[in-house]
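A single protein chain has been omitted from the complex, and every remaining protein chain is retained in its original position.
Here is chain A:
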Amino acid sequence: MHPAPTRSRAVVLALLACLVTACGAGTAPQAGVAVPDGVVTIGLQFAPRSGFAVDTDDAFVLTQLGAVETLVAVDGERRPQPGLATEWTQVEPTTWRFTLRPGVTFHDGTPLTADAVVGALRYVAGVAAPPRAIAGAALTAEADGDAVLVRTAAPDPILPLRLSAPGTAILAPSAYAGDGPPSVVGTGTGLLRITEADAAQGVTLERFDGYWGERAGVASVVARFLPDPTARALAFRAGDVDVVLGLPEPAVLELQSTPDVEVQTVPTPRTASLYLNASAPPFADVRVRRAVALAVDRTALAEQALAGSGLPASEVFGPAVPWGGTGPVPAADPAAAADLLAQAGYGPDNPLTVRLWTYANRPELPTLATAVQAMLAGAGITAEIRIGEYAAQEPELLAGRYDMMVLSRNLLTDLPDAAGVLTSDYTCSGSYNLNRYCSPEFDALVAGLVDLPDPAARQDVFARAAQLLEADTAGVPLVHTVDTSATRGVTGFVPDPANRVLVTSELARTG
């Protein structure tokens, strides 16, 4: 695909964004203290794609809105905390016992019992494609008094963390009565109860007075799905929504200087990286990979190419996770890159030309690819950009028939544990090892996670693994994505880097 249409679309979007920001300020309610029993309207960027099926990624919408809960919660450090289960113990290598929280009632009035939890877990484990967090775990469950015994095929040191994934949320038995996916209307346990759910338009929720935890500060929440970024920004400017997520950059700049509007930015676990195919020349030679890493100015990519809508990456994991890289971002050094290329046999007499792939599904990627192309040219590497559709490119990528690719990957979608992504993406036999990276030292490090239940110790291994990848130049992490939100007339809204929670008991309208 030719890049020109993308550029024209970018120009049009920029024009529209200018229009968005050039108009007068929308109506702003008076700032003040929290008002009890208010209504908050939220503009969400992603609509459910699977009819709110709890076993799919639609479960994120349900946990974000405070409608459903999991057995285990996680704290800011991404460590397990009591949720619908108050405690858990590993009674056998393959069996964990989860004690259920007493006094929990589903939104339909039925109590949370061990049988209800068993039914919910059996459903989610039995669907054709179980959630990532429990896929392949061969999970089974059975009631044990006021507790639930959960068994896995192999010893699993992080089963509690797996059961914190939104896809393992527990719904009332009545939710599973129909033929299709479980119904989410009035069947959760969260602080808000869904009264209407329309995957094309939005969700309406009301406070659940029988909630076991702290009472919600709002009487109801209306969530509207507004997939178009410009439309989301305009809806916020028009006062149609009080909270908006995923703002386009020009709108962010404008709203930051708008009175009564609070703009918050939070890093996400999504990283855009330059993948390098190490299974074939020229990137089989680590000197060429290092030359590429030296040629790329990651700070300029984040601050100039993306106009600050990303953070420069020093490692594959960024500030969204506790073990993310905090060291200085490697500086670009085109001269050193050219020296390394010369050592590898490339230079004016033998110029290096490679194909640089990317896809337009994420609008920032062609921009990054164009900037990377210019930076590589500074070190003497000619990169021919090819922009396509990811779905069409994927078979070639998996087969190792490419040179380099700018690709964006969410590294920790639902499980606050990196063992899965490190195994699939970077071990020699990894199923998504696009870099074709293979290091016995790295494989041994990741293999050790199997016997490591302590979250802090695991996070230490994740950090060491990321450093090893950086040292071996298994691809070049470019930027970490940030999510931006804006609020007006509300208090208690704290964006979640893990994208799991939006509505908490602290959220309230102000007057």
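Just so we're on the same page, a residue touches a chain if its C-beta (ideal position, glycine included) is under 8 Å from a C-beta of that chain, and two chains touch if they have at least 3 such contacts; residues count from 1.
We take it that contacts and distances are computed from a predicted model.
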UniProt name of the unshown chain, from "hydrogenase (acceptor)", "NADH-quinone oxidoreductase subunit I", "ABC transporter permease" or "Deferrochelatase"?
-> "ABC transporter permease"
Residue among A:Asp144, A:Asp240, A:Glu262 or A:Asp443 that touches the chain left out of view = A:Asp240
Contact residue for the chain not shown (choose from A:Tyr176, A:Tyr211, A:Phe225 or A:Phe442) = A:Phe225
Touch assignment to the omitted chain, from A:Asp37, A:Asp198, A:Glu214 or A:Glu384, lands on A:Asp198
Just the residue numbers, please: which parts of chain A touch the chain that's not shown?
-> 12, 16, 19-20, 23-24, 26-27, 49-51, 53, 55-57, 128-132, 135-136, 167, 180-181, 198-202, 224-228, 230-231, 234-235, 237-240, 391-392, 394-395, 409-410, 413, 424-425, 430-432
